[in-house]
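Here the complex is missing a single protein chain, while all its other protein chains stay put.
Our next item is chain A:
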Amino acid sequence: MPRFGAGGISSGLNHKPVMNGVQRWENGALKNGMMSEEKVHNGGLYKRPFNEAFEETPMLVAVLTYMGYGILTLFGYLRDFLRTWKIEKCHIATERVEQKDFVPLYQDFENFYTRNLYMRIRDNWNRPVCSVPGERIDVMERFTDDYNWTFKFTGRVIKGVINMGSYNYLGFAQNTGFCADASAKSLNQYGAGMCSTRQEIGNMEKHEELEHLVARFLGVEAAMTYGMGFATNSMNIPALVGKGCLILSDELNHSSLVLGARLSGATIRIFKHNNMQSLEKLLRDAIVQGQPRTHRPWKKILIVVEGIYSMEGSIVRLPEVIALKKKYKAYLYLDEAHSIGALGPNGRGVVDYFGLDPRDVDIMMGTFTKSFGSAGGYIGGSKVLIEYLRAHSHSAAYATSMSLPVVQQIISSMKCIMGEDGTTLGQKRVEQLAENTRYFRRRLTEMGFIIYGNSDSPVVPLMLYMPAKIGAFGREMLKRNIGVVVVGFPATPIIESRARFCVSAAHTKEMLDAALREINEVGDLLQLKYSRHHFVPLLDRPFDETTYEETED
């Protein structure tokens, strides 16, 4: 379960950003006339236009989607019935006979879903790729003769598939060029594995160099790096907060943040996606009421948000979050996994994008897996924070330190983005990405697809809705030599299945045009052009109901 909201399907649906959007829009329209002064004040927080739209799901589409799931569920029950009566062979793990009276392991909804719905379109995921995950990839062809229960290779390779799925935002996933050369040199010099932790003898000069570089890149006092982005979140949040602390988490936060929050033992409260009223209400309640029962004040309040949300393509409303955090004296944990490198005029993430001061964010977290084409994660912040984490974080104490070729890849690509390699190559890539993103998003919107998210976000979700279309879209696109990622439950609410494109600076205009042409064709074939251009500005906040309206009270 990658999300808080996905615990039950219903909760996922209740917090649909769409609903949210409509409501907020109405609020905004109502209050607009009344608070003209606030408008200026609030609008001043943003130095650039913030266009984020979530078009409402058309009613007919929603009904048909539910109907489709209904039919599939009925057939799922039929198949389960056949399996229990041994009429049909069961391919999937079941309860063992010896454990008959134990707690059942495979009976919850997610198992049912995997067995009976996911299995039917499983060929769209886990496809083996046999080349560098750059702008074009080679995919191994495979086939199934038992309806996706097993796959066999045909021995052929589908060559030159345009890759619209990798998080290769700046195109640093390369096997040639200066980054790869430097990594190869580093491999020759140090070998691949470190065989010890940072606290013992796995602390190399390159690690120190990387940390200083990251700190400089982010504009913070100090930084610390880890071998895995997921573990950076899930192991450091428990080091920062604990019992008696409160975590305010966005409902669509990544599962690593969810896991970290749960492991910490702190109380977790969830606010609606990117909804500042919801966040402010939770903050206010937390301060007024304190801890449940005892009513002692919370020890710490930590707001956890992401820079770019990887499934919605939305950008956090950072100026407002920072204003709220300052007003209520909370701490802010910002996960820049997708935004670092991909956003901002200098590629330095959301903070750069909004032109804010990085020191206003208490904990800057990010990963090297996306824009830098490498692996690992970092945490940046004040010197005190980093010293504390160095001593207390589990992934610093118990995990082997990062492999040095990997470190070298980060150093080379980061220096390239910063222009410290003496070229403007990095800056060009950042600009190219922004241009590609705008072009790709604009063209898709013009074609009439429903596209979610912010107009500057390189993550572009295209809504598919119906379960059969998830499978059909992936297959049809691969047939046309385009590799895409399709996403369904449990990564999204059950009716909001989507295809997610990740635009890269490495995509040329020709590739994007080729991809767009095919998407257009498949869109016509599958009738995906749902948009009626009823845009609901999720939060056109400069004009929206303000979060500071009651400051004077």
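Following the convention adopted for this analysis, a residue touches a chain if its C-beta (ideal position, glycine included) is under 8 Å from a C-beta of that chain, and two chains touch if they have at least 3 such contacts; residues count from 1.
Going forward, contacts and distances are computed from a predicted model.
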| item | value |
| --- | --- |
| Chain not present in the shown complex, as UniProt names it (candidates "Dihydroxyacetone phosphate acyltransferase", "DNA-directed RNA polymerase III subunit RPC3", "Serine palmitoyltransferase small subunit B" or "General transcription factor IIH subunit 3") | "Serine palmitoyltransferase small subunit B" |
| Listed residues A:M204, A:L263, A:A468 or A:A491, member touching the removed chain | A:A468 |
| Touching the absent chain when the full complex is considered, from A:L45, A:I121 or A:A323 | A:I121 |
| Residue numbers in chain A that touch the chain omitted from display | 64, 67-69, 71-72, 75, 78, 120-121, 147, 466-469, 471-472, 525-527 |
